[in-house]
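For this view, one protein chain was removed and the others were kept in their places.
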Amino acid sequence: MILILTPNIQPENETYQQLMSHLARLPNIQVRVHIEKGIEQTLTELYLIGNTSAVSVEEMRALPGVERVVRVSEEYRVLGRHLDDQRPAYFDYQGLRFGQDSFHIFAGLCAVDNAQNVEFMMRALKEQGQVCTRMGAYKPRTSPYSFQGHGRTCLPFVFELAGKYGIRVIAMEITHESHIDEIQDALYQTGAPTGVMLQIGTRNTQNFELLKIVGRQQEFPVLLKRGFGITLDESLHAAEYLASEGNRKVVFGLRGIKSNLGDPHRNFVDFVHVPVVKRLTRMPVCIDPSHAVGARSSGPEGILDLLHATAQGVIAGANMVLVDFHPVPSRALVDGPQALLIEELPHFLEDVQIAREAYEKRSLLRTRYANQPSTQERDLVLT
Amino acid sequence: MILILTPNIQPENETYQQLMSHLARLPNIQVRVHIEKGIEQTLTELYLIGNTSAVSVEEMRALPGVERVVRVSEEYRVLGRHLDDQRPAYFDYQGLRFGQDSFHIFAGLCAVDNAQNVEFMMRALKEQGQVCTRMGAYKPRTSPYSFQGHGRTCLPFVFELAGKYGIRVIAMEITHESHIDEIQDALYQTGAPTGVMLQIGTRNTQNFELLKIVGRQQEFPVLLKRGFGITLDESLHAAEYLASEGNRKVVFGLRGIKSNLGDPHRNFVDFVHVPVVKRLTRMPVCIDPSHAVGARSSGPEGILDLLHATAQGVIAGANMVLVDFHPVPSRALVDGPQALLIEELPHFLEDVQIAREAYEKRSLLRTRYANQPSTQERDLVLT
Amino acid sequence: MILILTPNIQPENETYQQLMSHLARLPNIQVRVHIEKGIEQTLTELYLIGNTSAVSVEEMRALPGVERVVRVSEEYRVLGRHLDDQRPAYFDYQGLRFGQDSFHIFAGLCAVDNAQNVEFMMRALKEQGQVCTRMGAYKPRTSPYSFQGHGRTCLPFVFELAGKYGIRVIAMEITHESHIDEIQDALYQTGAPTGVMLQIGTRNTQNFELLKIVGRQQEFPVLLKRGFGITLDESLHAAEYLASEGNRKVVFGLRGIKSNLGDPHRNFVDFVHVPVVKRLTRMPVCIDPSHAVGARSSGPEGILDLLHATAQGVIAGANMVLVDFHPVPSRALVDGPQALLIEELPHFLEDVQIAREAYEKRSLLRTRYANQPSTQERDLVLT
Partner (left out) sequence: MILILTPNIQPENETYQQLMSHLARLPNIQVRVHIEKGIEQTLTELYLIGNTSAVSVEEMRALPGVERVVRVSEEYRVLGRHLDDQRPAYFDYQGLRFGQDSFHIFAGLCAVDNAQNVEFMMRALKEQGQVCTRMGAYKPRTSPYSFQGHGRTCLPFVFELAGKYGIRVIAMEITHESHIDEIQDALYQTGAPTGVMLQIGTRNTQNFELLKIVGRQQEFPVLLKRGFGITLDESLHAAEYLASEGNRKVVFGLRGIKSNLGDPHRNFVDFVHVPVVKRLTRMPVCIDPSHAVGARSSGPEGILDLLHATAQGVIAGANMVLVDFHPVPSRALVDGPQALLIEELPHFLEDVQIAREAYEKRSLLRTRYANQPSTQERDLVLT
């Protein structure tokens, strides 16, 4: 059970102390405090753990300092969307909001190769008004004999160039806990010109030890990719490893699953799960069309499959798009065949914009119909 | 190799006869004639079969009566989109055009239960200006002890009601060759008030004997569903069974694949393959969101997953939507849980319309960018 | 509920008539009679259909002429193994017994090409004391442009050669109901020198109309292959289509499922399901290592994967093995790469024999341990 306290309540408040001493008297119940500092306010949540079945929601709601009470189901305790759970579903980072209502594009290099290409990319982003990007320094590769990324050596110039071109958040995959320190060091060294969203890739979705360590820091938000060979449910449980250690700034990423029934695409695109993740949890949802589609084929209209897949995710409410670009894909060190050309960026952004506007129209349409008395009751019922 | 002749050429023409006698002299080559009668013109195609590698495209193009020449790749000889293949990709039926550019919605009953519900459905369609529907008379069921559809007994009232409400085409699954006769009989008996598109379901995608028999008739167009446990390539080969027997009025239907990685949906939705089918073949593509999603869950905006999946297919260029409605889903004899309520039809149609308009905008955008000199060359390259 | 009557009871017996008139008085219960003629005795089963929950097992067991009573669960009514169901699990055909205890090898040609190769194969079988074979006349192929089998034209010489070499049963795939007539005609024409087990392939596992028609004849037993892209449960339901129409002489065939996680084999071998099918149903279980493995690779000992897979099925209790041989695999018209050489037949048979003996030893071992008092109770519990 979660007690959401009145905003900005302080531990030294009398109300707070009364509440805590009351809770301390409940038999077989422990209290765990979680404080979420946002831009505008500080939110305090108390998790009651133990035999909460004996505790009534009404009784708790009546306690001083308690604003709302959510009875937690077993699944996805922290990140889940529980019954009658209207808590806000977003976090703020680097002045940007990441929630189930927001929308951001992270176009960039799958793998950093050299400073020139990084600068080429970031300049193009700035020209298009973009403030986020993806940059890969640590690359997990199927074979130990493949290029594994430039690692920490490239971080200083990546961060400096980000600052130069006004990039506020870089999504960057890490594969080991030491990479967090390396990123922190490089940010410190370069004067923190940008922010980083730590990305956990699909091969590490169930690397629980890494998740726990990443979950213990709250400096960086985390983008957790779905495991490409496990169920959605198992991947959502993995996100709980981050949250249960304290970090709830978690974005969930869809990137397709492994199955030859998805051929000729590299993976079987799973963006139909965008609304599912938003229903089951309060996480914003990211799509990665580049890794999902994995090729530059196009339909008879000349529109790339990759753009179609992106539009599919966005029209269903995706909150973030991670997409690979490269100045010269044929020379990219990793995943060149799926990269868009930097000069295709304007087309890509306009195409995405059409899909986003369609999503917004669909949301308004739904609200309009929901307010009509006749259908109101029936289709509010969720399965 | 296919020689596409000048439109409306007749076998009694001298040009035609000259051409044929020339072809007859080619060593080790047989000629097979295919005539496609459209509303406006009759198209004649000559298939050269045998050792065509010795025959040059240029030489053939120079022959009298030949308008265009397509060298056929091994895959999907008849329905495939071959290199430099600009042949029209549509057919006409009941005054409607079905092509890679058209768009039709087939909302209706998964299984016909009684005349009252059929009439209720058709009246609603007419009110919304719809002229197509789906109606299931023959239902293949996993267990022999489940309801198997009313079969031919329901056909007369279904067809009569269709006529009454101006429905021009009914998509109807058949599972045995005798069903074609039964449908023909019932249409004859009722004065042919409507048309039928024969549907081959996912369990019969590789029932090649049925495909051959359905392919031998050209009265009814065919909607072939993808096999839910085979690759896309194998399903496209199955479509060739229809076409190689003579019937090219084939729509290809996506309906999801079987995999628990698609949970909580009933099937793993595969609408990302819409542009793939349109690239590899000249068939129009149908999506079946009802069987793919299989439930009435909805995201936090209150939009059903089923509507999201539909929008995803449509924004990527789907040409046809097959969708289940029912007046009282809880009493439906088959697949009630996935049916939309008839009163949800207006919302559904408006929602689809938003997605279709977004697709059209995206196509225009693509044309605009393709005409810009800088990117023109690069991204016309298909994989 | 099923009442198994005393063996050889006759409809004209007084006991039988008393029983039937008693049952006729039960409210809301219909009785369906099934008669199974074996070599030694005739078994009569009465299926009580309708509201059987009001009928007690004890009451029925006390009726005259009733030997045993089985309360049927919903799943696999006819072929299923119900609680406390000790009915015999076999049928006889051509003097051979096919049951969960028997063991037969069907080595032969995947596709009949010419009489010479058929004779070559059958002579080799006779030399090795074999009395069963496989011979493909009707071949379902992914592409309509591939060789589809010689069909009925090859049947007469296949049957005559079978008779010449003492082959008693030929497993032969059919893909259309007309093939049953063609086989009957050819057998009649040649004097019925052999028997045929009709085989339904994996692409037709859910071709329910074909199953119903095959189920309505009781002349030929049926080998139903598992659907390669559906669950085991769905495939077992398909077997019920045969049985519910009257034919219970059904062997269930495992042949692998489609998944690239099975690479480098052609299919993902599923012979671990041998004991599962034997637990859930009373059908004998066949394995098809040739189609499952699909190649002639071998391990470092030099034993072919195909032999390993066969041994795996047999040591777990498989009752039948379907395996492809060919005199010159490189010239086989279908699936040559997976065929064994005819001169490898003795090695194959000896290898299988080792696995079969190991299975028998394991069964005896199990009986010995089950009879020891200490473990007897615990591990009889089934899940």
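Should a chain be cited, it is by its letter among A, B and C, assigned in written order, with residues numbered from 1 in that chain.
Note that a contact is a pair of C-beta atoms (placed from the backbone, for glycine too) under 8 Å apart; a residue touches a chain by one contact, two chains touch by 3 or more.
None of the values given here were measured: they were computed from a predicted structure.
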Exercise. Could you tell me which of the visible chains the hidden chain touches?
Key: A, B, C
Quiz item: Which is it among B:Q100, B:N117, B:S244 or B:S259 that touches the chain not included here?
Solution: B:S259
Exercise. Quick one: say which of C:V33, C:A62 or C:V272 touches the chain that got left out.
Key: C:V272
Quiz prompt | Candidates A:F147, A:Y188 or A:F208 - the one touching the absent chain | solution = A:F208
Practice problem: Name, in rising order, the residues on chain B that touch the hidden chain in the full complex. | Solution: 259-260
Exercise. Spell out, residue by residue, where the missing chain touches chain C.
Key: 81, 89, 100, 229-233, 257, 259-265, 268-272, 274-276, 278-279, 292-293, 295-305, 307-309, 311-313, 315-317, 337, 341, 343-344, 347, 350-351, 354-355, 357-358, 361-363, 365-367, 369-370, 374-375, 378-383
Quiz item: For chain A, which residues touch the unseen chain?
Solution: 77, 140-145, 175-176, 203-204, 206-210, 212, 227-231, 234, 237-238, 240-241, 244-245, 258
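In this section, only the chains that are shown with their structure count from here on.
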Quiz item: When you take the mean of every protein CA atom shown, which chain's own CA mean is nearest to it?
Solution: B
Practice problem: Averaged over CA atoms, how far is the centre of chain B from the centre of chain C? Could you give it in whole Å? | Solution: 38
Quiz item: Where the centres are mean C-alpha positions, what is the separation of chain A from chain C, in Å?
Solution: 52
